[in-house]
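With one protein chain removed, the remaining protein chains of the complex are shown where they sit.
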Amino acid sequence: MIDKRFESVAALLDGVADLHDGATVLVGGFGDAGVPERLIAGLCALGLRDLTVVSNNAGAGEHGLAALLAAGCVGRMVCSFPRSAGSVVFEELYAAGKVALEIVPQGTLAERIRAGGAGVPAFYTATAYGTPLAEGKESREFDGRGYVLEHAIRADVALVHAATADRWGNLTYAKTARNFNPVMAMAARTTLAEVRELVPMVDPEVVVTPGIFVHRVVEVGR
Amino acid sequence: MIDKRFESVAALLDGVADLHDGATVLVGGFGDAGVPERLIAGLCALGLRDLTVVSNNAGAGEHGLAALLAAGCVGRMVCSFPRSAGSVVFEELYAAGKVALEIVPQGTLAERIRAGGAGVPAFYTATAYGTPLAEGKESREFDGRGYVLEHAIRADVALVHAATADRWGNLTYAKTARNFNPVMAMAARTTLAEVRELVPMVDPEVVVTPGIFVHRVVEVGR
Amino acid sequence: MKTLSAADIARRVAADIADGAYVNLGIGMPMLVADHVPPGREFVLHSENGLLGMGPAPDVADADPDLINAGKQPVTIRPGGSYFHHADSFAMIRGGHIDVSILGGYEVAANGDLANWALPGPKPPAVGGAMDLVAGAKQVWVMLSSHVAKDGTPKVVERCTLPLTGLACVNRIYSDLAVIDVTAAGLVVTDLLAGLEPGQLQAQTGAPLRFADACRPLQPETA
Partner (left out) sequence: MKTLSAADIARRVAADIADGAYVNLGIGMPMLVADHVPPGREFVLHSENGLLGMGPAPDVADADPDLINAGKQPVTIRPGGSYFHHADSFAMIRGGHIDVSILGGYEVAANGDLANWALPGPKPPAVGGAMDLVAGAKQVWVMLSSHVAKDGTPKVVERCTLPLTGLACVNRIYSDLAVIDVTAAGLVVTDLLAGLEPGQLQAQTGAPLRFADACRPLQPETA
């Protein structure tokens, strides 16, 4: 019987071969909405080093990604907007040269991750053409307009936060807490989901992330 | 007040500037599921010429796309699988050299249309690399594997079939009648939807095609 | 001379948006446009974090941490709205489905180049969705709370000096002094603060201006 449910965050994280030093980890969320806080805390406890973390923001305060950064687990961040109210930990590490940063336009970030999940190695976008963020990238004209070649992002692990899940790993989300979570779920070798509520079965018409993309789920409440 | 509802198929089709001789028309459906039969019949009645029709199949029997083909409206079909039980009309026109055919792998077709809707002019895919369907196309290696460059498909008009719609044009679909309809809805200058039932408002969590992609809707029953 | 307030500018921008338009409002001043939609007109506001039909901020007690805007502030959803993921959200933007993107700006050039994301300094860079919006929206309008910077330097210039957000992407500029169309033939002033002479606007602008024959007066309404 297919059953992707785990009893606890620790049990879920146990034995995930794709979680290792130097791994690339996609982390869902936008601002504080839809951030897999419990999975990040669990990841933090593993004490890994030199992770590349791909996430729209770089954490705020002392929890979530900020804690992971403060613990020295992260060697490189890939973000569209690492600055936010309270992003002190990241800014200090960045200023000290202790964490590298790749800045990516938000839509390009979303599309690169979606491409990773969809088996598209590279695509062209007009976003950033002619700007400093296109420097060093291939560019090309189609129908007289300039475009930049962008490469897919694939990861070892994705951490996502969802509203409901069933034993097959089908997920739904809550409002704008959906954000990056569904595309990140597609783009990792192992996708781990914390969910607010386990349900017997998600209605097949309203599944947002089909279970094929999800490997382990754990209920964490609200 | 935003209200995209029309009283009849004829009223909906009236004054659509993007419907003209030589137009490119995306037509949803897979087999007989999710085909916008009433809109196709309405289009047929307009008597346009030299249309390029993009649709997974090329019609069967004497209704739907088969009727549009038989009426001499179509100059070119873009399909993954034009043959099916009863695709006599298409096969005869094809044999007589009266309709051109571009054959596209099904996933490449879906992705090219999605790219058109998403503002991606071109992307790489491993599909068809090294096969006759890649002949004449640019190819390129990424990480040692061969890929083909595929270009976006955008259209003047998309005809889609949905289960429910509201006055803002939000759509839901029924089971596998979803198929190509949502991606086609994204990729046309004007998207026309026939729906089984108009509802006061689609639940924002279960909207499949947001109203931004849909310009006119008409209720047609089942 | 009293110039247009931010609310005045927002009111003017809102008046220019067609009924039924899909509009993305940038963080900061552009958000004010939502508060000045003319009576009887319906826009659909897009928030790039996955929301169409964005409504006003809720009362503090009703704030839902799952329902925020691109500025990470609590908002509401209007009837007819929808939720979707980030790739779909930026498909709307990149795919040309947003009618108008309204943004703030540090510099706008006469050819429509825009610089609005990076200032000199030690802070880590951050771009968000600005580059996607200017590349993808059908129309890009820039709101400038003041026509010149605090030190008097023009924000509307011949050529941007700050890092660019996009090339030749701005269609119209709304400042506290004027409304300016960016055309293939250069900058064309369509509205000018009542009482301001064309030469006075030109003196505060770093690129040549033309003035439309039917150039209209702008009246400040609120403080």
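The first chain written gets the first letter, and so on, giving A, B and C; residue counts start at 1 in each chain.
We adopt the following convention: a contact is a pair of C-beta atoms (placed from the backbone, for glycine too) under 8 Å apart; a residue touches a chain by one contact, two chains touch by 3 or more.
As the structure is a computational prediction, the values presented were derived from the model and not from experiment.
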| item | value |
| --- | --- |
| Partners of the unshown chain among those that are drawn | A, B |
| Touching residue (missing chain; options B:V78, B:I113 or B:V217) | B:I113 |
| Among B:F90, B:W168 or B:F213, residue touching the chain not depicted | B:F90 |
| Hidden partner chain, residues of chain A it touches | 1-2, 114, 116-120, 166-168, 170, 186-187, 201-202, 204-205, 207, 210-213 |
| Contact footprint on chain B, counting only the chain that is left out | 30-34, 56, 58, 79-84, 90-91, 94-95, 101, 103-108, 110-111, 113-114, 125-133, 146, 173-183, 208 |
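Just so it is clear, only the chains that are shown with their structure count from here on.
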| item | value |
| --- | --- |
| Distance between the centres, which are taken as Cα means, of chain B and chain A, whole angstrom | 33 |
| Whole-Å gap separating chain A and chain C, where each centre is the average of the chain's CA atoms | 30 |
| Chain B and chain C: spacing of chain centres that average the CA atoms, whole Å | 35 |
| Shared interface positions of chain C, touching two or more other chains | 77, 83-84, 87, 90, 93-94, 135-136 |
| Where chain B touches two or more other chains, by residue | 118-120, 205 |
